[in-house]
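What follows is a short report on a single structure.
With one protein chain held back, the other chains of the complex are shown just where they sit.
The letters A and B name the chains in turn, as written, and every chain counts its residues from 1.
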Amino acid sequence: MTTVASRAELYAEVQQFYADQMQRLDNRDIPGYAQTFTEEAEFEHTPGRPPARTRAGIIADLVAFHKRFEADPMQRRHWFGMTDLRPQDDGSIIATSYCLVVKIRPGRAPEINPSCVVHDVLVRLDGALLTRSRRVSHD
Amino acid sequence: MTTVASRAELYAEVQQFYADQMQRLDNRDIPGYAQTFTEEAEFEHTPGRPPARTRAGIIADLVAFHKRFEADPMQRRHWFGMTDLRPQDDGSIIATSYCLVVKIRPGRAPEINPSCVVHDVLVRLDGALLTRSRRVSHD
Partner (left out) sequence: MTTVASRAELYAEVQQFYADQMQRLDNRDIPGYAQTFTEEAEFEHTPGRPPARTRAGIIADLVAFHKRFEADPMQRRHWFGMTDLRPQDDGSIIATSYCLVVKIRPGRAPEINPSCVVHDVLVRLDGALLTRSRRVSHD
């Protein structure tokens, strides 16, 4: 059962979870990022690219995907916001967030691209939140 | 009386409220958006345009306002942030937030325009938050 208090707790907890999760990715800690997903998670981040499955699969997919950034001295910052949480009866949480990717290159103004909507299913395992599935749609 | 705990609860609750409210607007669910205002609410969103009043008035105003977007394949995303809450003695809440409107058109980088400050008075009715008045000032 969710009360106003427990929903408020959950909201802050999810924000902390996303901050930690996405700072890992922006710091290019791909294994650390994968640890924020469940072992059998599914992650679809780019339209037309098949979803990655399992933590090992997410790592392999992101290592391959990040190769395109190797020759590009770019810092990425993923901003999540406007998160809408829908706790489900089975204990999972449907979380729908806006996401802006800020790209910063030396000597240039930050570029904001793309704008996305992140469709997550979050679950709790041993007390901690994890992403069970993530589907990113691009505006 | 507000305690640290109840203020924290309120903060999360307002964020969830805004996420749901503004996702409705960005999904062009104008009647759903109007439902997040009180029956007699006042909504002033554009300088020089008189405020809309009542839910029916808000719907009529937004339907008219959105006509300008009809021929424009644009997705809008309203981001609220830096929300400052001031609970009042009468139970209402003065909420002052920054707002960025992200506009996305096919094949183009997202445009962020305008930057606004949203001045809200929120009230609680039957346990749920509603906007009683909203005044948007443009930077």
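Convention: a contact is a pair of C-beta atoms (placed from the backbone, for glycine too) under 8 Å apart; a residue touches a chain by one contact, two chains touch by 3 or more.
None of the values given here were measured: they were computed from a predicted structure.
Q: Going by the touch rule given at the top, which residues of chain A touch the chain that is not shown?
A: The list for chain A reads 5, 8-13, 15-16, 18-20, 22-23, 75, 77-81, 102, 104, 109-110, 112, 127.
Q: Which chain B residues touch the hidden chain?
A: 4-5, 7-9, 11-12, 81-85, 96, 98, 100, 111-115, 139
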